[in-house]
Structures are given as C-alpha cells and as structure tokens.
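For this depiction, one protein chain was excluded, whereas all remaining protein chains were kept in their positions.
Naming follows writing order (A and B), and every chain is counted from residue 1.
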Amino acid sequence: MNNLESTHHFLIANTWIIWIVLAPLVGALINTGLFFSQNTLTQSQKQKISAIIACTAAGMAFLISFFLFWHMHSQTIFVQTLFTWINSSVFKVRFALNVDSLSSIMIVFITFVAFCIHVYSSGYMDHDEGFIRYFIFLNLFLSSMALLILSSNLLLMFIGWEGVGICSYLLISFWYQDPKNVQAGEKAILLNRIGDVGFLLGLIVVFSTIHSFNFIDLEAHRHLFSPGLLTFVDLCFFWGATAKSAQIPLYVWLPDAMAGPTPVSALIHAATMVTAGVYLLVRLNILYFLSPEASCVIAITGVLTAFFAATVATVQNDMKKILAYSTISQLGYMMLAVGVGDYASGIFHLISHGFFKACLFLSAGAVMHLLMQEQDIRKMGGLLKTFPLTALVFLVSGLALAGFPPFSGFFSKDAILWGAFSHPNPLIPWLPTALYTMGLITAFLTAFYISRMIILIFWGEYRGNALNHTHSLPWVMSVPMVILAIGSLIVGWIGIPKAIGGKDWINHFLHSTFFLIPRFTTNQDHLQVVLMLISTLVSASGIILAWIRYVRYPKTRLENQPQGFLKLLDHKYYIDEFYQKTIGRCTSWVAGWISEWGIENQILGRLVDNIALFFEKLSKGYQKIQSGLVRNYLFYMILGAAVFFIVFVCNH
Amino acid sequence: MIPVQDFLYLAGLIFSIGVFGVLSRRNAISVLMGIELMLNAVNINLLAFAKFWGWTTLNGPVFVVFIITIAAGEAAVALAIFISIYRKFKDINVDEIKYLNH
Partner (left out) sequence: MIRYSAFFPELVLAITAILIIGLDLIFKKSKTKQSFLNWVSFSGVLFSIAIVCFDGNILSTSFHQFLVTDPLAVFGKIIILVSALLTLLMTFRYFKSNTTEHQAEFLVIILFATIGASALTSAQEIITLYVALETLTISSYILAAYMKRDAGSNEAGMKYLLLGAFSSAVLLFGFSYLYGATATTNILKMNERLMTEPLNALIVLGIIFVIAGLSFKISLAPFHMWTPDVYEGAPTPVTAYLSVASKAAGFIAFIRIFLVALNTPALVHIWGGLFAVLAALSIVIGNLSAIPQKNIKRMMAYSSVAQAGYIIIGLLVNNQLGLTAMLFYLFVYLFANMGAFLAIVIVSSQINSEQIDDFSGLWKRSPLISMALLIFMLSLAGVPPFAGFTGKWYLFGAAIQNGYLWLGLLGMIFSVISLYYYLQIVRRTLVLDSPENKPISISVIEKTALIICMLVTIVLGFYATPLMHVIHRTVGSFMN
C-alpha cells in the first residue's frame, strides 16, 4: 500500500471511530422516540420498525469495526480525540477513543456477536410487550460496551464500565412483574458497586502517582510506581474485575442474573460484559507484568474460580444455571491466563469463549422457546429428533466448550494451559505445575458437565410434557445460531500453535499492544504436543464418563437425591448460605442493641440484604437521636461545638 | 476605668445564661427570651471592644444598631408563628410539638 493511500485510510478510520459508539446510541434514541410516540401504528408495526432500527444500528457498528480491523497493521494506532472532557488546572481528561490491535479485535468480536444476538432477539422476544424497551436497553448496552473497549483513558473507561452495569441491571430485571427478577437485578448492581470501589480506588492512586489517566502515559510512567504501590493498584483493579467478571468472592450475582431474557444472558452475561474485567486487566498488562505478587493472586483466584464453578456445574439441573456456572469457570481460565502473564491467550480464550458460549445460550434459548420456557434438563430428553438443527448447533458449541479438537475451545484453552505450565513463577516455583493440574481437572469437569447436559437434553426419551410440535424456529433465530456455531468451530484456528505447524496469528497480531512485555519463547515444542494430546484425552474421557453415566444408566442417576459431596455441590458449596450466615450474624450482633426492626424488609437477595440491613439498623438507631425535640437538637449543636473546643484545647 | 476583660466576663455570663434558658425552658416564648439574652451579650461584647480600641473603629456600634433592629424583626415573626401554633395546638410548649418524624 502506498503512503498516500494509507494516510487516506488513516484519516477515514479516525473520524469513524466514534460512530461505533454513536450508532447504537442513535438507535436507542430513535427507539425511545418510537416508544413514546402516539401515532396510528399498531403494536406489531412498531415492533418491526424498532427491531430493524436496532439491528441496523448494531450492524453499522459492526461494519465500522470491521473496517478498522481490516486496516489494522501491527503498529497502527488510530486515535480520535473529540473534546476535552474535564479541564481543570491540575488535570485534563480528553474524550478520546483509541483503536490498537487489542481493542480492534475486541470491538470487532463484540459488535459481531452483538449483531447476531440483536437479530436473534427480534425472533425470541416476539410477542413480548416490552419489545421496544428491550431493544432500547440492548442498543444502549452495546454503546456503553463500545465506549468501554475503545476509551483511551481509565476515566472514560469507567463510564462505559458503569453504563454496561446499568444496562445489565435494567435487562436482568426486564420482566419486572416478578419481584425475584428485580431482586436479582439489584443484587447484580450492588455487588458491582462494591467492585467499583476497587476500580475508583485504583483510579485515584494511579492519578495521584502519574497525574494522568491515559493508558499511554501509564505505560510511559510505569517506573513512578514503587513495587508495593504497584501491587496495591493491581489488586484494586483486580477487585473491580472480580465483581464484573464474576470471580471468587464476588461471583454470586451471575447465576441470579440469568433471570433476564436468554439473549441477554448470551450477550451480556456470557460473551461481552462479564469479560470487561479481563479486558481491563489485559489493558493494564504492563502494571500486572511488573508485579508478580498481584499476578500470583490473580492466577490462583482464577484457577480456583474455574475449578469450583465447574464442580458446581456438574450437578445443576437448570439449563441456564449450568451455563452460568460454566461462564464463571471459563472466566476463571481467562484470569488464570492474565495471572501467569500470557495475556494474548487470555484474549484468545475470551473471543473463542464468546462465540461458543453465546451459541450455547442461544441454542438453550431456542430449546426454551420451543418447550414453553422449560429450563429443567430432567424434564427434557430425546429432543435430537424433534429439533435436529438446534441439536447440531448445541453439539458443535458444546464440543468447543469441552475443548475437543479441532473446535475453537480446544486451541484457546490449550493455549492457557500451556501458558500456565510453561511460564515460570518467580515467587512459588511449584505453582505452574499446580495451576496446570487444576486447569486440567477443570477441563475434565467441563467436558463432563457439558456432555451431561447435551445427553440429558437430546438423548434418550422425552421426560417432560411440554412438547409442542406446532412451533418452528424462525429464520431470524436459526441463522444467527448457525453463524455462531460456525464461529465456534473455526475461530480457534486463528491461534493454532507453532508446535503443530500453525501460525499462532493472534499472538503476532496482539504483540504490538504488549510490546513492553518481553516475548516469551520456549523450545519445548515436543512437550507442548504431548500436553495437547493429554488435554485431548482428558476431554474425551470427560465425554465418555458422561456417556457411561447418563446414557447407560439414565433413570437412577436422575431420580436419586444427591448425597454426600454431591449434595454439597448441589447447594453450590453453601456459599450463598455462608454469606448469609456469617455476614448476617455479624451484622445482627453489631446492630443487636437496636430493637428487631425491618426483618420483613426483604428487598434484596441474601448477601446484599444483610449489608443493607446493617446500615438500615444503624440509621434506625441514629433516628433515636433525631427525636423531634427542639431542645434536644439545641443540645446536640452545643455539644458539637463544645467537643470541637475541647479537641482544640487538647491539641494545642 | 473598668478593664475590657470585665465586660467580656459579663457578656460571657449573660450568653451562658441565655444558652441555659434556651436549653431548660419549655415555653417557646421563654426560649426566645433566652436567645434575646444571647444577642444582648453580643452587643455588650461589640461595644466593649469598640471601647477597647479607643473608639477608633465605629463598626462595632453600627453593628449593634443592626443587631437590635433585626432582633426586633425576628421577635415579631417569632410571635406571629407562635400565635399560629397556639391556635393550632392550644399550647406553645416546645416539647409537645413533634408531629413530624413519626
């Protein structure tokens, strides 16, 4: 390409970046107008128009992203500065968007999946009275997510971060008639706010150290952080990420978030929003690279989350709950990759997971759509013959999740496992082996629970009573499913490792973003090949075990009450109950001196409920001081002044 | 010649008596009287200081005139509100009037 042409593209690319954020926003605004407008259109006409607007908006965002991605070369960075957002004598924050290799691949992936799910939703949400409202929220979400990905500084990213949180809240409690859904939404937003404290804390420390929020300045001035401070900052941002990306100990909101419509679960709570935490850490890669302590914490948290969530997923019976725990588990893998310093593999798995998990959710949604919203896999079975297309799509994406070659999950998960195994740990020498082993066990569990799910849904005989043959899947639902299934098959091929003759394209592509981190090389290609074979065997054995357990002895396995360890799993390790008991006990002990008040006020779910209750009791106690008596008020005013005076006299 | 400290002690005493009255009295009018005492303590202070500075600055005495005027206005408004309260509650005991907050 000659110089002039590249300049030309550069200019075009620059001015178009903002439209990735604006297109969905404009879509949402038009739909809001449509929502409030009182004209002669019938409801179904309105729905059609709003679906077309929303899908066009998402499609435009995708096309622009793709254009940017196409013109992305290894060293290109497109920057669009719109205006100075905050301008004070001490600091200046620009409203600037930034496309480098990392954000370009993220944005193209996100807008593509979002476009597919927008199209799918127009079929899935048909006949829902909140149809237009749904598309407004979905478009708003996409806009915030794009802002999060493209922002060139931490503060702007925080806006996107909060925006996706609010949209997620609105969509989880979308069917507000059921108070349970509202509760789930509030649990999500409040746990996310707990995480936000960490994010804000990190922001402040970063700012007071380098006096800027820009990612570029962060890289340039990284030496200003002392090692202790760096670990602190890293852990603050990780704290924020544990809430958004559902890691131990703040993951409890994600299973409840499945209360929202299924396409929302696919888009927000599987493919995109929950990966924002991982994206944040990868964005700040240099800060994590320089702090082995923080990285260790992340790797251990990640692998533990992956393992525990996978064990819980093996005994759940609710289709969406299994997928939710599976998402938590896979996010744990991504965190593991970040923790061991293999950032490219983390992003690789993020993308391949986005495809196959979205596809799994969509096909689960299709099953629900056809079975009158049935979610219990014990009441399914034998659906292979009834819904062959859905079954095929489910199978492809399931195999990708199970990590079976040559599906995408195999390559990305293996990249993480190899990264965990091969990166030496400066603090704990035996850690790589431990991480690898745990990762491998999790891979086995993953293969097991997804096979169990597929077998129970599609094999054997039908055990429910909701089968309705008159339904058929509209093309707007089946086409996105098929496209995503194809994606689940082939997306992994962008990262076929060199050890088996691939090009490892994604590692090369992302290298320009991670240029500060020395390239990690080993010459143990044969070892890598051996490990790949091992993971293939592990994956296969998980599938085989599920086959033996659920195809050969199906009946008894389903009807037995879970005993012993399985009971523990069935109750999700009693984590919710644990939070309720411990925090509940503490708070009731602290607030015990106040009379029993507000026990019936069950506005929020379990954990959050207790925190809120604590503050409510505290404030109720304070209400006793606020007696309504003028003389008491006067007394407290004088007391206040007197205390100040005494404190002053004591100080001087 | 009386030293300025003596005036200040007097003002302090009157101010404290006013505060005590405000805190101990239940009748709203008595509370208001306590407040008036506090204001008069301020006036004594201002005049004492003006004297201390040898009447070179007359801002203090001017301030006193303003305080007296405004205190009168305040008392007028206060009495009007108390009358309205009395009509409504048949009482101007500040401890009894606490319908808000419950």
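FYI, a residue touches a chain if its C-beta (ideal position, glycine included) is under 8 Å from a C-beta of that chain, and two chains touch if they have at least 3 such contacts.
Please read these numbers as outputs of a predicted model, since none were measured by experiment.
Colleague: Can you work out which residue in A:F66, A:W85 or A:F232 touches the chain that's missing from view?
Modeller: A:W85
Colleague: Can you work out which residue in A:L41, A:I428, A:I544 or A:M637 touches the chain that's missing from view?
Modeller: A:M637
Colleague: Using the definition of touch stated at the top, determine which of A:T42, A:S208 or A:N523 touches the missing chain.
Modeller: Of the candidates A:T42, A:S208 or A:N523, A:S208 is in touch with the missing chain.
Colleague: Identify the residue among A:I49, A:I77, A:I166 or A:M368 that touches the chain left out of the display.
Modeller: A:I166
Colleague: Name every residue on subunit A in touch with the hidden partner chain.
Modeller: Contact residues on subunit A toward the absent chain are 36, 83-91, 95, 155, 158-159, 162-163, 166, 173, 176-177, 182, 186, 189-190, 193-194, 196-197, 200-201, 204, 207-208, 598, 612, 615-616, 618-620, 622-623, 626, 628, 630, 632-634, 636-637, 639-641, 644-645, 648.
Colleague: For subunit B, which residues lie in contact with the unshown chain of the complex?
Modeller: 8, 11, 15, 18, 22, 28, 31-32, 35, 38-39, 41-42, 45-46, 48-49, 52-53, 56-57, 59-60, 62-63, 66-67, 70, 73-74, 77-78, 80-82, 84-85, 88-89, 94, 97-101
In this section, only the chains that are shown with their structure count from here on.
Colleague: Can you name the residues of subunit A that touch subunit B in the complex?
Modeller: Those residues of subunit A that touch subunit B are 626-631, 634-635, 638.
Colleague: Which of the residues in subunit B end up touching subunit A in this complex?
Modeller: 19, 22-23, 26, 31, 94-95, 98-102
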